[in-house]
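A protein chain is absent from this complex, but the other protein chains hold their places.
The letters A, B and C name the chains in turn, as written, and every chain counts its residues from 1.
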Amino acid sequence: MTSRRMAGWQGEPVRFRFDGRDYEGVRGDTLASALLANGVRTVAASPALGRPRGIYAAWTEEPNALVRYGVEPMAQATTLDLTEGLDATSLRGRGRLSEEPDTSRYDAVHAHCDVLVVGAGPAGLAAAAAAAGTGARVIIADDRPVAGGSLPDTAETVGGVPGDEWAATTLAELGGRPDVRVLSRTSVFGYYDDNYLVAVERRGADAYSRERVWRIRARQVVLATGAHERPIAFAGNDRPGVMLAGSARAYANRHGVLPGARAVVFTTNDSAYAAARDLAAAGVEIAAIVDTRDTAGHAQDGTEVLTGHVVTAVGGDEGVSSVTVSGAGHVDREIEADLLLVSGGWNPLVHLFSQAGGELRHDDATGSFVPGPVRQAVEVAGAARGVFTLAGCLEDGAAAGARAAEAAGFRMGDAFRIPETPAEEPAEPAAHLWLVEAADYATHFVDLQRDVTVADVMKATGAGLRSVEHVKRYTTAGTAHDQGKLSGVLTSAVVGHALGLPLADLGTTTFRAPYVPVGFSTLAGRDRGALHDPVRTTSLHEWHVAYGAPFENVGQWKRPWYYPRAGEDMEAAVLRECHAVRTSVGAMDASTLGKIDVQGPDAAEFLDRLYTNMMSTLKVGAIRYGVMCRPDGMVFDDGTVIRLADDRFLVTTTTGNAAAVLDWMEEWLQTEWPHLRVYCTSVTEHWATVALAGPGSRDVLAGLAPGLAVDAASFPFMTWRDTEVAGLAARVCRISFSGELAYEINVNAWDGLALWEAVMGTGTVTPYGTETMHVLRAEKGYPIVGQDTDGTVTPADLGMDWVVSKKKPDFIGKRSFARADTSRPDRKHLVGLLPADPGRLLPEGAHLVETGTLPEPPVPTLGHVTSSYRSAVLGSTFALALVSGGRDRMGEELYVPLGDELVPVTVTSHILYDPEGARRDG
Amino acid sequence: MLLIPCPWCGPRDEAEFHYGGQAHVAYPENPAALSDEEWARYLFFRDNPEGRFAERWNHTAGCRRWFNAVRNTATNEIEAREVIA
Amino acid sequence: MTKDFPDHPDWLWSSPEPRRSYDVVIVGGGGHGLATAYYLAKNHGITDVAVLERGWLAGGNMARNTTIIRSNYLWDESAGIYEHALKLWEGLEDDLGYPILFSQRGVLNLAHSLQDVRESVRRVHANRLNGVDAEWLTPEEVKEVCPIVDVSPDVRYPVLGATYQPRAGIAKHDYVAWGFARAAAAMGVHLIENCEVTGVEVAGGRVQAVQTTRGRIAAGTVALAAAGHSSVVAATAGVELPVQTHPLQALVSELLEPVHPTVVMSNAVHVYVSQAHKGELVMGAGIDPYNSYRRRGAFHIIEQQMSAALELFPIFARAHVLRTWAGIVDVTPDASPVVGTTPVDGLLVNCGWGTGGFKATPGVGWCYAHTIAHGEPHPLNAPFSLERFTTGALVDEHGAAAVAH
């Protein structure tokens, strides 16, 4: 294939493959420029119609040239750096996810600045330089690998040197300042409230992180994002060889690539004349400039200009071979060409501005939407607000940068001197043409990537749709990978044409983040695998791991579930652990329970208001179980309350609710009862807690704490003592969650492992996990908040009237107990269930029905099984359940439908073991 | 990511705060004296305007203080804030 | 345009000038408003109806939702109305004569903790009693239904199993709205766009008319179906609703070759995802915690969403987020809707569907039309009255931790 690289263009060769064929490009190429250099014209088949498609643009606005390579499912050839060995395959609209894992690393960084400049073209560079000169902290971000924005595309000179050179020098100078950060290859893709912007930096496969998300909080923002050239809808405008004029110019100037040999230029404005000049200089033959206006721009001598003409047809199946042009009063002419360059004018890149909440305004002069009013602290400069001259962009950028710095509180420092630029020719006003009218619109494409034609748009308007949002959804125009960067406004214009409404009235569809597609893993960043969500561990964790405990996730905590011995499954291990506690002694790591230190003269009063029962009557040295409700009367949390002193309590909460209960307390204290003199402090992790349970626990404790009188009279149930255990300062509480004689030993978390090892060192204590704890408490009918309750359960439902004070005038939740629904007799009560077959384990979550045969659905349910276990001590399985009117059903037989079976169960008290409480004293 | 002005710590990212809904909804003086309707109103009914809204925030990841703010729910702009004393 | 789709009809609806008076004015031209109008005309012969929409028809949450349709809710009351809806979905394409691409590809709700497992099994058993198809799947079975879910034990929150509703699935949201709109318009209902209701006129405890940006329109019955804006409209009639408005975000990837055969939801890891008909991954993100009427959420919620998605679906690593957006949803204290009468005669309310009302569209349209026609609720929406907040008889899909989408 012929090389279309400009003679004399230097570059280190890079080999690559495309669709199974080998090619060579040069370093600095994109895949697109390299393909064009190799004369490859057709790079994709269109998604729905299968029409051949070529490269249409030169940067992120490209609609056609989508490829996949390696693990990357979809990328634009126009933004893809050519790297040695790149092996890319063209796509037909849809990407393919790879089964290969993505082994790259991703991360994020927070950044702050006084002025964020987006875009490092002439406007952005001038803005950044002006702002940085004042001493403001500046970040300048640009999505391209090379500085200068469109300067390398246009090869204009700035300050007497080539634009790209000027840009590189300016950016390097900026980067050398201590308070300026230059981010290249960085796309700002989202603009959120309070000047929070997010950007993705493409750092490359060799960097520590392949891509990085920048989370930028800027006091002021300057958007200098440039403009996109506008396409025109005409018959056959999707043929390979049709290309935006400015993009062709970019391929020539940036990459030394000629996208064709002989070109027709179709334009509504002057900018394409400059493109034609550059391409001619590079060696492309300009067959004609077809200008829709009646007055020509400044064409190079000898170039034919057809004013008042439009393109009405494109010849060639696989790519442009000729272009038919028509003009009023002229005969149609077919001009031979392999390249058709299009310029319908320029659309300021208002995406980020619009995301910022800025309103767009239609500008009749440029025929485009430009920034209007906005509430955030943002300036728009250069082509992004419709300034289309180089000198104008430099000036506009410098002024915007200075204003932004000043608004951020920085006075003029070293002023930025606007560099000289060559005098520009006075421009002829542009015409605004979106659509070349025709009888048949079947090949007038508005969205190349979704194969949407003018005919499709007209079908939509014909069906009654009048909003561009409807047309977008009916036709799918603007919804593809390129998000309608080129097709969006064009679609609106065509709708306007069809309905006879001005474009200004129709507006655009909504601009949304991300401005360019961003990888899932890029956004996930470091929060993956083990770092996905913090793992919380107790100070005994390593021991549990060493003893082979599987862990249960409880919130973010890892809790040991059970400790299987060789050959044991879970059931065997749990039965053994239960047996040990009921007959001997076991120990559990209870450190995850929430612990809150509540101090102050009004602490007792405060707890009286939060708990359903009375806490102020608790004696120093004693412990009381308590329940908290939400104002709606439903159980929120439970735990023990220890009175440490007249004005000091230690409250324990469930593992999952520790933070919520502390927040709850602070909320009431700060917002309702600020006069109460109370301070609450979390001490959850200050303490390690070892629960010692079983008839043998007293002896074990006595052995470890020789200074402590452990007999029942000296150390009664529901009291606590400060003492030394295993030589460690400890607080021992005599409480029980198993019904057995039991103690909870609390030590400073640093000493937790030492305590645990001392306990285990006695040789008589069996470690047990959360599962055994659950079985033991269930045998005693102690509910677990969140398991036996679900946010719809009151203390009375749990059979805990005794925990609800009748004496207190009020506490949180009390009023709700008097509502109609909360006093219904058929509310669901917590009861016990004994299956008729003592070997039958009911699944937790199973439901209960009244009859032994199941009627047709819907079958009213009486309630459900909340907890269900095998019990060694009961010699049977058993369950806890919430059952409608359950307390009035003692002894009744109910049924649990399981598959085709109805399993009979008997309703019993929820306290199945030792209802007299005979065991708690040992 | 809103930038929420904690009266104590200064502006911080939204992720550090817990939202507390409408401000100035006092716990009733004497709940027992309320009708079911009035109690339901306290429990479940809160203003939900499109526009200025007085609301509560807690700086949970910072100083743990509750404060009130007036935010425009149509623009998310915070117009004022006050310390709860 | 993408040709692997059924063609749209050549006519959808016309844009009549509003008349000065209608028997029934429906405020809000989302899925619910349109379905209500359709069933009013079809089931009850009431066609002097206007649906007033402040923007473009069905451009609210109807245009923004992740289209998950299922009926496997926990409580009998919820199962009743959602299952009614699901049955209607099963015949809707024929009923409307419009391709709505209803695809019963099944929904998996994953469990990641023992507590999740209990709640899931509870829901499966409740569903079966209610005649809702429901299964409990082991991790291996999850893998069979959806091979790309990572069910290995070494993720942060391993999959311990899932509930599965085979009849659940997705539909093409816009087509559903347009199908209802077209069928209602064909029976004479007026669909009026760019017509914002700015006030509800009440006299003597009875509704009289609505004030709109296109003038006053008298009405015998005013039926609200304004989703996130319900409180704002109801307040003009002096009616307070137990609703708070929040942004809820969603996102799509580029079009991909088929990889994801079903719908996967995970409450604990905060993911819900399906692959829509064209091939884009459609993913719901979290709800923003504060009240807001901005149809845009905060970006960190999307970032968390991606981290969660990759925990469950490592294969999505290199997919790209193409577009993010938000709707504004109306959330009630018990995460269940409010459908029924208000203290104002002739003013009816349908709101509070929060993050999960798309799936109810035909069901609620059916019941709400009944409520409008008879002045009292259909048995299926009777439990969802405003009074439940006074009696305390909530339908607490929140408390019971059932997922709301």
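Note that in this section contacts are C-beta pairs under 8 Å (C-beta built on N, C-alpha and C of every residue); 3 or more make two chains touch, one makes a residue touch a chain.
Simple rule for what comes next: contacts and distances are computed from a predicted model.
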item	value
Absent chain [UniProt protein name; select from "Heme exporter protein D", "Phosphoribosylformylglycinamidine synthase subunit PurL", "Segregation and condensation protein A" or "Sarcosine oxidase subunit gamma"]	"Sarcosine oxidase subunit gamma"
Candidate in contact with the missing chain, chosen from A:Arg375, A:Arg526, A:Arg565 or A:Lys619	A:Arg526
Touching the absent chain when the full complex is considered, from A:Arg217, A:Arg230, A:Arg385 or A:His470	A:Arg217
Residue among A:Arg293, A:His541, A:Arg734 or A:Arg815 that touches the chain left out of view	A:His541
Option touching the unshown chain, where A:Thr303, A:Asn748, A:Ser876 or A:Thr906 are the choices	A:Asn748
Missing-chain contacts mapped onto chain B	8-10, 12-13, 15-16, 61-65
Contacts of chain A with the absent chain, listed as residue ranges	107-112, 137, 208-209, 215, 217, 526-527, 530-531, 533-539, 541-542, 557, 592, 597, 599-601, 677, 679, 681-687, 726-728, 748-754, 757-758
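Methods note: only the chains that are shown with their structure count from here on.
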item	value
Interchain centroid distance [CA atoms averaged], chain A/chain C, Å	22
Separation of chain B from chain C, taking each centre as the mean of its C-alpha atoms, in whole Å	28
Residues of chain A engaged with two or more neighbouring chains	192-193, 196, 632, 816, 819-820
Sites on chain C at which at least two other chains make contact	294, 298-299, 390-391
Residue ranges of chain B touching chain C (in the complex, touch as defined)	1-2, 14-15, 18-19, 21, 36-37, 40-41, 43-50, 53, 55, 71, 73-76
Sites on chain A touched by chain C in the complex	47-49, 71-74, 93-99, 101-102, 108, 190, 192-193, 196, 198, 213, 450-453, 456, 459-460, 462-467, 469-470, 473-477, 479-481, 483, 510, 512-514, 517-521, 523-525, 527-530, 532-533, 535, 552-554, 632-634, 786-787, 790-792, 816, 819-822, 843-847, 849, 856-861, 864, 866, 897
Of chain C, residues touching chain A in the complex	1-4, 8-15, 56-57, 59, 63, 76, 79-80, 112-115, 117-126, 128-131, 155-157, 174, 193, 253-257, 259, 278-279, 294, 296, 298-299, 302-304, 306-311, 314-325, 390-394, 396, 398-401
